[in-house]
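One protein chain omitted, others in place.
== subunit A ==
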Amino acid sequence: MSSLYSFSSETLSALRKFRFGSARASTMQAVIYAIDNESYEIKSDGEIITSTEELVEELPDNSPRYVVLSYPFKTPDGRLKTPLVLLYWMPPTSSQETRMLYAGAVEEFREKAGVSKLIKVEDEDDFEDLEEQLQ
C-alpha cells in the first residue's frame, strides 16, 4: 500500500544521526518537522533548537508540527537520561484540513524517527510540565 507521505533520504539520515548523536548532549535538542502542503513531504529546516522558550517561539500558532526532542535530565537515583520523544504540536486554531494531514502521518513519522514515546502538546502552557511527563 503506497502512502501519501514521503521522506527524502536526507531527512531519514538526519533523523538517524539525531537519534544517536543527541544522547551525549548537555542541553535539550529539538528539531521541528513540517509537512509540505504540495508534495506531502515531511521535512525540517535543519535547525537544532536548544531551549524550551526558543521552541515555543518557533512553533507556529495555528498549524500542527512534529518535534523530535531529546531532553537530558537527572533521574532521582543520579543517572543522566536523555530520552527521545516525539512532540505532536496541535493548536486548536488549526484548520481541519491540516489536522487530518498531520494525523494521518504521525504513525509513519514515529516509525521513521524511531521514537517510542509520543506527547501531544496543544498550547504553550503544556510545555511547562513537559519534564514531569518525560519521567
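Rule of thumb we're sticking to: a residue touches a chain if its C-beta (ideal position, glycine included) is under 8 Å from a C-beta of that chain, and two chains touch if they have at least 3 such contacts; residues count from 1.
One rule holds in what follows: contacts and distances are computed from a predicted model.
Trainee: Considering the UniProt annotation of the chain absent from this complex, which name among "Actin-related protein 2/3 complex subunit", "DNA excision repair protein ERCC-8", "Synaptobrevin-like protein YKT6" or "Prolactin 2" applies?
Mentor: So the chain that does not appear here would be "Actin-related protein 2/3 complex subunit", according to UniProt.
Trainee: For the chain left off this view, which of A:T27, A:S95, A:S116 or A:Q133 is in contact with it?
Mentor: A:S95
Trainee: Considering the entire assembly, which residues of subunit A contact the chain that has been omitted?
Mentor: These residues touch the chain not displayed: 61-63, 92-95, 97-98.
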